[in-house]
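Note that one protein chain of the assembly has been removed; the remaining protein chains are unaltered in position.
Letters A, B and C mark the chains as written, and numbering starts fresh at 1 in each.
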Amino acid sequence: MSTYTPEDPNFVARVEGSFERQTFMQTLGASMTRVEPGFVSIEMPFQEALTQQHGFLHAGAVASIVDSACGYAALTLMPDDAAVLSVEFKVNMLSPAKGERMVAEGRVKKAGRTLMVCTGDVWAVTGEQRKNVMTMTATMMVVRGRGLKD
Amino acid sequence: MSTYTPEDPNFVARVEGSFERQTFMQTLGASMTRVEPGFVSIEMPFQEALTQQHGFLHAGAVASIVDSACGYAALTLMPDDAAVLSVEFKVNMLSPAKGERMVAEGRVKKAGRTLMVCTGDVWAVTGEQRKNVMTMTATMMVVRGRGLKD
Amino acid sequence: MSTYTPEDPNFVARVEGSFERQTFMQTLGASMTRVEPGFVSIEMPFQEALTQQHGFLHAGAVASIVDSACGYAALTLMPDDAAVLSVEFKVNMLSPAKGERMVAEGRVKKAGRTLMVCTGDVWAVTGEQRKNVMTMTATMMVVRGRGLKD
Partner (left out) sequence: MSTYTPEDPNFVARVEGSFERQTFMQTLGASMTRVEPGFVSIEMPFQEALTQQHGFLHAGAVASIVDSACGYAALTLMPDDAAVLSVEFKVNMLSPAKGERMVAEGRVKKAGRTLMVCTGDVWAVTGEQRKNVMTMTATMMVVRGRGLKD
């Protein structure tokens, strides 16, 4: 994989601080578990409150954590005065989202000055088992000078 | 637009009943406001609990209601022993998701026997104003005989 | 639909001139049939040379003309020193692409300063009949000052 050198040496604290302001992640019970240059993982334990009609996790809840993982993977590589916005994402559902917890991994595939293309995967983890339940491709935008700051 | 004739005359009650079992929709504060052949709308009032780091609604929360709207639009046209599963969806974000409430509209664009293609839009509504904040295309699957029932 | 006012009053000639430089469109036998603010249509007659293994038009050939239709719809709204680049697109196939000719229509759904979101549809036309065979959502980028010019 590509190796990236962040412009902002303080990127871990900046990304974690922004994640803490995503109130929706708290509503989902999600936590950020790894922050590396161009890579972020977010975990979400199974909760009844997040299910769809068959008792699986709702695709939207699962998509939410991998969207955040992709967005923050992009933010690790942005200058410290930039904000990140999701331009678009697509998810394919690979298996029903059931398991003890979901682990979303977001990776920067291409880091441009204005746009970053990211890929993400979500794994349903139960004990030692790990199953790929969703895959994402996303475009993230580097936003500067509009009064936004992550 | 196309006009559809549902196979199941009882489709409204069936779709509303399934929606009530989507616990995640309750967590989001979402309610189903219209159910018609090949069309469903879902509304979600603004809540601090659903925001991202800039105070807008998280794209994942917004995507969740339009995914459900598309899935249930598809379910209106399915036989009464079928279940609906999201195969994939893509969203483009058109504007920041801010406003008094979000109104998601899902429509069936092509109703096949196994797959249905849907399109969705989310409108941010504040008073009389209405702004398109997200657009979705989605593939929904008609699932029969796997022990699932919506 | 939205109505747009082009920044460049000369947009029709500029868009048509750029289309003529897309050699691939000539290879496909495609021609530009309408150019309006935020809207472009491109037609492609059926040709054996463009088919896949079942004798239908290859999805990639059909996607190509609607990608160009979306890109040029975006270009109608750009200043005269800008170039357009496709950032991403997604297509859903609705029916097999067979018929006398394909008519691709691209529309700007959201015109931003840096990015434009477009939607496109392709119709298979045979005599008086018209069938929707593909739908697209795409992100187009406004590129200035990199030595590119459409």
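Please note the rule applied: a contact is a pair of C-beta atoms (placed from the backbone, for glycine too) under 8 Å apart; a residue touches a chain by one contact, two chains touch by 3 or more.
The structure presented is a predicted model; accordingly, all values stated were derived computationally and were not measured.
S.K.: Taking the full complex into account, find the residue in A:Arg21, A:Lys109 or A:Arg144 that is in contact with the omitted chain.
M.R.: A:Lys109
S.K.: When the complex is taken as a whole, what residues of chain C touch the one chain not shown?
M.R.: 18-19, 21-27, 48-54, 57-61, 63-65, 67-68, 83, 85-93, 148, 150
S.K.: For review purposes, identify every residue of chain B that touches the missing chain, sorted by number.
M.R.: 87-88, 90, 114-115, 117, 137, 139, 141
S.K.: Which chain A residues touch the hidden chain?
M.R.: Contacting residues on chain A, toward the hidden partner: 90, 92, 94-95, 109-110, 117, 119, 132, 135, 137, 139.
By our rule, only the chains that are shown with their structure count from here on.
S.K.: Which chain is most remote from chain A in terms of Cα centres?
M.R.: In terms of C-alpha centroids, the chain at the greatest distance from chain A is C.
S.K.: Between chain A and chain C, what distance separates the C-alpha centroids? Give it in angstrom.
M.R.: Their C-alpha centroids are separated by 32 Å.
S.K.: Quick check: how many Å separate the C-alpha centres of chain B and chain C?
M.R.: About 28 Å, centre to centre.
S.K.: Identify all positions of chain C at which a residue touches two or more other chains, and write them in rising order.
M.R.: Answer for chain C, listing residues that touch two or more other chains: 90, 117, 137, 139.
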